[in-house]
Every structure is written in structure tokens, then in C-alpha cells.
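Below is one structure, written out as C-alpha cells; the observations come after it.
Apart from one protein chain that is not included, each protein chain of the complex appears where it belongs.
This part shows subunit A:
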Amino acid sequence: MDALYLQLLTGSLIGLGAGYVGSFMVLRRMSLVGDALSHVALPGIAIALLFSINPFFGAFAALFLAIVLIWFLEKRTELPSETLVGIMFTLSLALGLLLTPEPELLEALFGDITKIFATDLAITAGAVVILLVVMHRISGKLMLGIISKELAQAMKIPIHKLNFIFLFLVAVIVALGLKVVGTLLMGSLVIIPAAAAKNTSTNLTQYTKLSMIFGVLSTILGLFASRYFGISPGPTIVISAGAIFVATLFLKRK
């Protein structure tokens, strides 16, 4: 397959998944957590590189530990403890910066889409399909838990379990997106399309769909821009998402 198609397809799938989980990150007021969370991947990548393991697994393992921490904090305090999360996650970024071997550092921070191969596309496609199906099944219940924990509990909805599944999916999509946009910016690809969609939606169906569309659109625009200007795609993808966000501000429904 042509490299461009491969990149576009993989990127679009990541934008799609990021848009869906992102829509609930924003609703749960976890935007900053999402951003900080993506930094945690760096020490995971570094350790994987030190032991010559596939960096995806290192990143995923680190992210998994982080979401378990967030899950416990949420369970104990109801609210994500933003300060603690912010401190721990930026500390792990600092640690990652020290541990990651110099040649791989830029790639880990900003992604390197030229290193995407057919196997990456296959893994991404499989994971994103599962993510979409699971999100579709739990989204109504997650929403109910966001509106009122009591109403959800009265309907016997296992909120904590669903929260864990949700955070797990966040870890999956962030880990998958690292190759495309890198640790520094993956959080933004999760949050910005959803924030843009929130500006223009009156209902949940519209909101999640728009968030996914904006996620895909940001990735495609960003990839073309990165090719055109010959720069790294992470920043161009996030800037495209930012441009969409600004555009939606003008369409905001009062």
C-alpha cells in the first residue's frame, strides 16, 4: 500500500477513536487529565526501548498504571484530583525525558508517521473497531453517571466498572496515537475535537458523531499539511484541530 494511504487510514482511525473517547473525557471534565495522561507514556516508551521491547507495549503499560491511579482517585474522591494528577504526570514526563535515548526522543515526543507499517494499521483497525463497539454500548450509561450518580445507581448501573472500562479505552487510544502525534500532543487530539463538537451540539448523538468527524478531519488536514510543509505531523494535526475549534466558536449555539 502507498505510504500516504497507510498514514491517512491509520491516522483517521486514531482520530475517530480519539474523538469518541474524547467526547466523554470533556463531559467528565477530564480535559487536563487527558492532556497530562498522554505524557505518562514517555517513561514507558523509554523503558521499553532500554529493554528492546516494542515501545507501544511500554507506553500502554505506563498508561494502564496511570488510569488505574486515576480510577482509584476518582473512586475515593468523586473528582479527579487534578493537582495530584498534574504533578505526577508531568514528573513522569521529566523522568521519561531523562530515560529516553537521544535518537528516539524526538520520535517519542512528536511521533513519526513515516514509521507506520501495515501491521500498525491492522492493530489500530482492530483496536479502534473494538473501542467503537464498546463505547457505543456504554455511552448512555456513562452519560447517566455524569448527570447523576444517584439516578445511575438507582438503575443498578455499575458506574465504577464502566468508568474503568472507559479509562482503559482512553489508555488504548492514547497508546495507539503516540506514533502519529507523539506523547506531547496526543492528549490534545483526544480533547480538542470533542471541545469543538460540544460548541455546536444539542444532543448526545450529534455530539459524539461530530467529535469523531472532527477527530478524523483534524488528522487528515494535519497529515496533508505536514506533507506539504515538510514538518512533523503531530503539531499540524493539533493545529488543525485547534482551527476547527475556533471555527465552531462562531457557530456556538446560545
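Definition applied: a residue touches a chain if its C-beta (ideal position, glycine included) is under 8 Å from a C-beta of that chain, and two chains touch if they have at least 3 such contacts; residues count from 1.
Operating definition for what follows: contacts and distances are computed from a predicted model.
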Protein that the absent chain corresponds to, by UniProt name, given "Sigma-70 family RNA polymerase sigma factor", "Iron-sulfur cluster-binding protein", "SusD family protein" or "ABC transporter domain-containing protein": "ABC transporter domain-containing protein"
Per the touch definition above, residue among A:Leu106, A:Leu151 or A:Ile231 touching the missing chain: A:Leu151
Missing-chain contacts mapped onto subunit A: 27, 140, 143-144, 146-148, 150-151, 153-155, 197-198, 201-207
